[in-house]
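With one protein chain removed, the remaining protein chains of the complex are shown where they sit.
We call the chains A, B and C, going by the order they appear; numbering starts again at 1 in every chain.
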Amino acid sequence: MAGEQVKFGAPLKIPGWVNYALIPFINLVAALLISGIVILIIGDNPIEALHVLLYGAFGYPEAVGYTLYYTTNFIFTGLAVAIAFHCGLFNIGAEGQAALGGLGVGLICLNFDGLPLWIILPLAMLAAASFGAAWAYIPAYLQAKRGSHIVITTIMFNFIAASLMTYLLVEVLIDPNGQSPESRPIAETTWLPYFHDILSMPQTPLNLSFLYALILSAGFYFLIWHTRWGYEIRVVGQNETAARYAGISSSKNIILAMMISGALAGFVGINEIQGVHHRLILDFTGGYGFAGIAVALMGRNHPIGIFVAALLFGALYQGGSELAFEMKSVNKEIVIVIQGLIILFSGALEHMFRPKIEAAYRRLARARTVEAG
Amino acid sequence: EDFKPAIVFDMGGKSDKSFNEAAFNGVEEFKKDTGIDYLEYEVTKVSEREQATERMARKGADIVVAIGFAQAAAVEKAAKAHPDTKFTIIDMVVDLPNVQSVVFREEQGSFLVGIAAAMASKTGKVGFIGGMDIPLIRKFALGYKEGVLYANPNAEVIENMTGTTPAAWNDPTKGSELAKSQFDRGADVIFAAAGGTGMGVLQSAADENKLAIGVDSNQDHLHPGTMLTSMLKRVDVAVYNAMMSAKDGTWKPGVQVLGLKEDGVGFSVDQWNKGVLTEDMIEAMNKAKADIIADKIKVTNYMDK
Amino acid sequence: MSEQSPALELRRINKSFGPVHANKDISLSVDRGTIHGIVGENGAGKSTLMSIVYGFYQADSGDILVNGKTCRIENPQSSIEAGIGMVHQHFMLVDTFTVLENIILGIEGGYRLKEGLSAARKELVRLEKEYALEVDVDAIVGDLPVGLRQRVEILKALYRGAEILILDEPTGVLTPQEADHLFRILDTLREQGKTVILITHKLREIMAITDNVSVMRRGEMVAHVRTGDTSQAALAELMVGRSVLLHVEKETAAPKETLLAIRNLNYVDIDSVPRLKNINLDLRAGEILGIAGVSGNGQSELLEVLGGMLAPTSGSIKFKGQELVGNKTFTARNLRKIGLGHVPEDRHRSGLVLPFSANECSILGYHDKPEYNRGLQLDRNSMVETCNTYIEKYDVRPPDPYLKASGFSGGNQQKLVLAREMEQNPDVLLVGQPTRGVDIGAIEFIHKQLIKMRDAGKAILVVSVEIEEVMSLADRIAVMFDGGIVGELPAAEATETQLGLMMTGVREPKSDAKATI
Partner (left out) sequence: METFQIIILLLDATFRIATPLILAALAGMFSERAGVVDIGLEGKMLGAAFAAAAVAAVSGSAWVGLGAGILTSIALSMLHAYACVTHKGNQVVSGMAINIVVAGLSPTLAYAWFSMGGQTPPLGGDARFKSIVLPYAETARDVPVIGYIYAELISNHNIIVYMAIAAVPICAWILYKTRFGLRVRAVGENPHAVDTAGISVDWLRYKALIMTGFLCGISGSYLSTAHGAGFIRDMTAGKGYLALAALIFGKWRPVPTLFACLLFAFTDAVQARLQGVELPIVGVIPVQFIQALPYILTVLLLAGFVGKAQPPKSIGEPYIKER
């Protein structure tokens, strides 16, 4: 009774490990089960497939390198979408913002390749961030001042970005003595250092931008939960009336959040252009922007969650291609199916098992408190 | 003996009914004749290109055939990393000692089908529908245009590009709309160089009972009766030869330019377009072909402009 | 069914929300043709219990008997069929619909609306006459004042042929006149042999209208009494578990210099509807000025303008002699900086960010004050400390600075907001509906705090629709009607009827003179 009174009105907290480890794990297992069935149907061995997937994602140094390289992009776009969510905005435009970020990086690397790397690095970051932010600014401004629905405007800006990039790569930046819509390669002096240049590991596209991603994640956490600016963004996102009551300007924060979002998305350009392709190319954003939405939501808009979700996606991308590579009957489509199923189960159906698990946990906890009291 | 060939298809996938599929037919042919199986991979993401070629090399493939200009950078990297693996890239030039670059004179083939189009057109207006506005497609367009004007100096060519995102190569409905709008504007023959989008073009030609020209593979069988012809780009032959020569040791690095002379490009004459493609069209095309080979006709290569 | 079998009987009802045991072994018996009151502190479990009767929640255990027969109520549908209707504390209406649409929702009669609507229209005319429940059936509910919305809820229930009508805190939002009207309606219902269950925090009402009362505390039913045999004080003690004084004790005010001077203040909203008309008010240090009025007559706008949430269209507001209107620094944030606190009317909408933890809510609006920041960083520790002191001093339950604001009952949410604004110790405090939905234990405390501030020489503006409250708290009372000040008079001279009249726009000749002080 006494115990009851203390607890009254205050829900018994379900500990983190249940919420953030046990339940997601069970969801993942469920997803893999269904995927296994799919693979069975197309007449292959699910166990082997799973093994190949895991091995392909983490089994050997290259694999890890590639996985982390993909993860990097997902962290950037995941954080981008998440900060917008914290401000109550749904940014579908990460794709276009990433493309513009890449453009910024490309322009720096193409035009200042005389400069030493230690100047190029910050310049490229600045360019990626500012180009991405600029591309996000217009939809943000329209949302804040004119109430134009940001979901539409950002979708439209993805298309516009694609057109712009194609135009630039076909008409303006195209390599004069090349034939495909690509810029000339950027000078090696401007390349982002690879991990395999620094550590002793096999050649992979994994590069310095992975560290950027980790640092930005930390920064994100600090900004959102430990600064007054993050506080304001969250207030606006949760309750605009309360914001007005507290004298917090919605439009200012909407624009701020979206520009940060665009800047984060822009960093994909650093990883892809300065880090890997070393020239401006078409569609280097390859859907990372859209996947970022799922990453952010599955990561509950928290950097740690986002990192885990990003890692999951990275593993799926890398392990997936390994799967397509190693198993003849498995082609790129089936890999996509598996990825979709995992998003479905660990994202959309995440609550399917939760009530049962929590109830079970509570029963145990109750039993304990009764013994105690 | 253990000869291991490998092939890397590009985004469209090995069954895109045109470019990659042609390559696929090539390896299948090779497999049939030699009984040698091959490693294959379909690229789905930009970043996979490098990974794929690199992997093939590391798996000990004797020759890696990369399909499509977009793979150049990847091949360059892999070739540098694996100097004693043979690489063949289609549609692009990579200048390395262990790389064989196969490029086609699409403009020549396009020129010929342009002639056919001009001759088949009653309205004096013909159309061109490309996937994305990129140099390779412009190469097709330019050759086609020159061919049309060669056969009918005051003919008009209506030109459309589908889009700017990768979806542009996979949007048959958009394709058929573009075709319809060109028909509305008076065109009665359309040449489609737009991958899957082309399906829509050929379809609405069939619907409106106008004429269409296929690309890369022979697409005449899709709509017998309304297919004027297909501009063949013998990627299959190129792939087949690359693998064969590698097998019997006659493989040579350097640039291979496959034009009309080499039968690398051409046009289709078969049971499906019999009657549609008339004798005198075929005659005119063959004559032009001879003239081009004999350098009597200069067809501009967009890339050289 | 036999005559003596009660209309509604509950046997050993239990309900837990996750860990929260909201109802423990509740038994209750309500006789037909009576009005049965239920009182209890915030979070005592009243709403929950009634929601169970209505089938909105399912009980974990226990039986519900209607007219002596056990009936399984697993959803509102079945309770409606059992003849039970409920007016929820937080209205269950679709704001974008017309009254008519709201009423037929769920019993449209046929797949096409046409017939249903016209049938309902006729039936409603009858009901409205019978119970004097006039309301324009074609009005959009979102545009109606709360009083009318409540009528819609009642009509909804009656239209569904409710024999047992449950009202959860119906008078929390009504003026005395409206409340009296409501009670007359309840009377009629009783005469017609219908049964009414009334949840309220206002013992006066219990005494006035109910036949029996049941008292809940912390999820348990602690007493059933006949209204005749008890008193407010007794009930209050049963509810809170200690004796409470129901009347605010305060010496007469000693007003000093004018801190807030409002002249010809006008506000026209975006739909160019004038909401405030030539408001003239003075607020002096050391006094409490009460604003009475039927809700929706501009009080909210007045608060929001003074609080810097809305920009006035014209007029002047002098704060300590300094003009605010047209001044760039006239923002909610700067007002707080220069010492103007604001307890908003609607804590859910503006006072709190419900998903935030209590400690985050306890700096809302003051989040950029140096004491909550260390350089770039928010000082989490000082936030939690602050929150703890608030919880301590204002007896917020449960005492957990990390609990989400939504996890507190409205009463406790209110305490959190009050604490935040009062503890910043502003010179002028604007307070909207200080005790809405709050139980008497809390009311007593909140009133004490306000008086204490006044005596400390602060100026306080209290807006409340509860006339009692205004009268007992304020030193001066201004009455608002249709965006203007009808009149102003010293609390001592004010009588309930007089104020009630003024609230309907009737000008008092003697207060008229005072109107333009």
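Criterion: a residue touches a chain if its C-beta (ideal position, glycine included) is under 8 Å from a C-beta of that chain, and two chains touch if they have at least 3 such contacts.
The structure displayed is predicted, hence computed values, not measured ones.
Note that the undisplayed chain, when the full complex is considered, contacts A, B, C. Of the options C:A7, C:I38, C:M86 or C:L352, the residue whose C-beta touches the omitted chain is C:M86. Contact with the omitted chain, checked across A:V18, A:L115, A:I160 or A:L214, is made by A:I160. Subunit B residues in contact with the hidden partner, per the touch definition given at the top, are 13-17, 21, 133, 158-161, 163-165, 167, 170-174, 176-178, 180-181, 184-186, 196, 199-200, 203, 207, 222-223. The missing chain lies against subunit A, touching residues 11, 42, 90, 138, 142, 146-149, 151-153, 155-157, 159-160, 163-164, 166-167, 170-171, 290, 293-294, 297-298, 331, 333-341, 343-344, 347-352. Where subunit C meets the missing chain, the touching residues are 17-18, 54, 56-57, 75-77, 80, 86, 88, 90, 92-97, 101-102, 104-108, 110-114, 116, 156.
Going forward, only the chains that are shown with their structure count from here on.
Comparing chain pairs A-B and A-C, the larger number of C-beta contacts belongs to A-C.
Chain centres here are Cα averages; for subunit B and subunit C they lie 75 Å apart. Look at where the CA atoms of subunit A average out and do the same for subunit B: the two points lie 37 Å apart. Per-chain CA centroids place subunit A at a distance of 45 Å from subunit C.
Every residue of subunit A that touches subunit B in the complex is listed here, in rising order: 66, 69-70, 159, 162-163, 165-167, 170, 174, 179-182, 185, 203, 205, 272, 276-279, 281, 283-284, 286-287, 317, 321, 324-325, 331-332, 335-336. Residues of subunit C touching subunit A in their complex: 17-21, 43, 218-219, 307-309, 331-336, 342, 344, 349-356, 360, 364-365, 367-368, 372-373, 376-378, 380, 397-398, 400, 403, 407-409.
Listing the residues of subunit A that touch subunit C in their complex gives 4-12, 222, 225-228, 230-232, 234-235, 238-239, 241-242, 244-248, 362.
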